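Only one protein chain is missing from this complex, and each of the others stays in its spot.
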Amino acid sequence: MLALSLQIVLNGLTTGVVYVLMALGFTLIFGIMRVVNFAHGELYMAGAFAVTVLSGGLSWPHLPAILASVVLVGLLGAALQRLLFSRVIGNEFNCMILALAVSICLQSLALIVFGPDEIGAPRPVTGVVHLGPAVIPADRLFVGAVAIVLLVAFYLFLNKTRLGLMMRAVAQDPEMAALHGVRPNLIHTAAFAVGSMLAGAAGALMAPIYTVFPYMGELPMMKAFIVVVLGGLGSLPGAVIGGLMLGIVESAFATMLGSTVAALVAFAVVVAAIAVRPEGLMGRRA
Amino acid sequence: MAPVTQLLEVTGLSKRFRGLRAVDDVSFGMAKGELFGIIGPNGAGKTTLFNLITGTLSPTAGEIRFRGDAITGLKPDAVARRGIVRTFQATTIFRDASVRDNVRRAYLLRTLHQPARLTVYRAELQAADAEAGEILELLELDRVSAQYARELPYGSQKLLGVAMALATRPRLLLMDEPAAGLNPSETRALAALFQRLRGRGIDIVLVEHDVRLVMSVCDRILVLNYGRAIALGRPDEIRTDPQVIEAYLGGADDIA
Partner (left out) sequence: MRLRNAALVAIVAVAVGWPFVVENRYITHIGVLMAISISTSVSLNMMLRIGQLSIAQAAFMGLGAYTSTLLVMRLGLPFLLAFPASGLLVAAFAAVIGPIFLRVKGVYFVLLTFALGEGIVLVFQEWVSLFGGNNGIHSIPKASLFGMTLVSPRSYYFLALALAAVTFLAAVGIFRSAVGAVLDSLNENEPLSQSLGVNPLSYRVAVFAVAGFFTGLAGSVYAHYTGFLSPDAFTFWSLVDMLVINVIGGIGSPLGPVLGAILLVPLPELLRDVRQYQMLSYGLLLLTAVLFLPSGIVGLLRKLQRRWLP
């Protein structure tokens, strides 16, 4: 029983950290720009394709390939914000539609460039690692470790750098931040870039574990959405706790009841959560 | 002293926001036919009290009765349908509709307060038109009835807010700082309007920052300070009340 629980928690945590990466980016972009980024899954997909091309096609070593993919997706995000979203910021409905349009365009571009087939990315490590009574695939452990490093880096960025602190200020009180001379355009671009980098990192990390194809972003996007709703739209701690919880709960449900029940329960909880507490289970009341 | 017919009766009303007592055990009664004023320094709890009566906030404790019925905790639209209609502090109007449409909409929002059937309603549109014409005339807004509401000067926008409230045929009009931002001549016109409305049998509660105006037009006044009722009485009683004088002492408002 103890072994099973440990296994469930470990499986849950390794998927959970990826959910956290996705959810943090999604919630950051919403918190700062009030954009419901329906294209977030496609940024994940972009990260996965980038790492597949770099480490597979061009035979780069893994870590540089992941880092380069993250940077590329970040640049893509910055460009999207500068060229497109900056024009409709302030209108929630138009932002949503625009994100949808971007999502469709990115998916179809991937379809045109890479075709509809599922391809694989080279694995960074193979084999399994024994942790007490639990067994964990080494590549999963690698994903978890890199994700944690990235999360720590993100935390330090938000709390120790000027840009990060300004971002937090904008997320908390945009008007106040504007009064203190924070330039919204710069912050918006930075937030979109960082949010995209997190999604790109999630995609780059998961590429070797799952297969890579144009529609691969839809499921993680859905998970990010569930996490963010439960944690509170715009709440960063909510995204972290929600992501890890969803990972563990899913792993438990999948082990005991099957994944369909797990998914249905997740949706039911989301519906109940929004209906009762729209600001999220861990969010602040407005 | 005790009024014969209580129109509005507030008993032990309290509202706490995380420990802060915004309104603390306030009680008062208002008689039919009275023009009732509520004043107090900034942060005294006037707006909270106002929002409690109109149903925008629900009280932590206490009771509100209107014409004998408890209305505590009702939603704003239900309170409005009982006959207590509010005007807003800021100019809250439908900016992109014409002045006439604003009043017509107000009438329709009251008469069609919930969907019964989904189309036609021609008779209601005609009734709304007639009502709008009459009210715009009463408030001397008929000359600008075709203009967009957003094009009106500030004072007229506030007047339009009153016109919209009137279109719902209220028994009691709750006015949230109607004089704020008005120039002296507009304020005088406002005072005259109160008298005309009373002539039509509409009672008024005035929540105001402009103490001078309240003193000159109201029959009785409730004074709030730090959420508590510190005085209740006729203007001459309020003017000489030591607690009131102290509450206002050193503040920007002088009690003339």
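General remarks:
We just call them A and B in the order they show up, numbering each chain from 1.
We take it that contacts are C-beta pairs under 8 Å (C-beta built on N, C-alpha and C of every residue); 3 or more make two chains touch, one makes a residue touch a chain.
Note that the structure is a prediction, hence the values are computed from the model and not measured.
Among B:31, B:61, B:109 or B:138, only B:109 touches the chain that is left out of the view.
Against the chain not displayed here, chain A makes contact via residues 30, 34, 36, 84, 87-88, 92-94, 96-98, 100-105, 107-109, 111-112, 222, 225-226, 229, 233, 260, 263-264, 267-268, 270-271, 274-275, 278. Although one chain is not shown, part of chain B still touches it, namely residues 54, 56, 75-78, 80-81, 85-86, 88, 92-97, 101, 104-106, 108-110, 112-115, 118-122, 124-125, 128, 164-165, 167-168.
By our rule, only the chains that are shown with their structure count from here on.
Inter-chain centre distance (chain A to chain B, centres taken as mean C-alpha positions): 50 Å.
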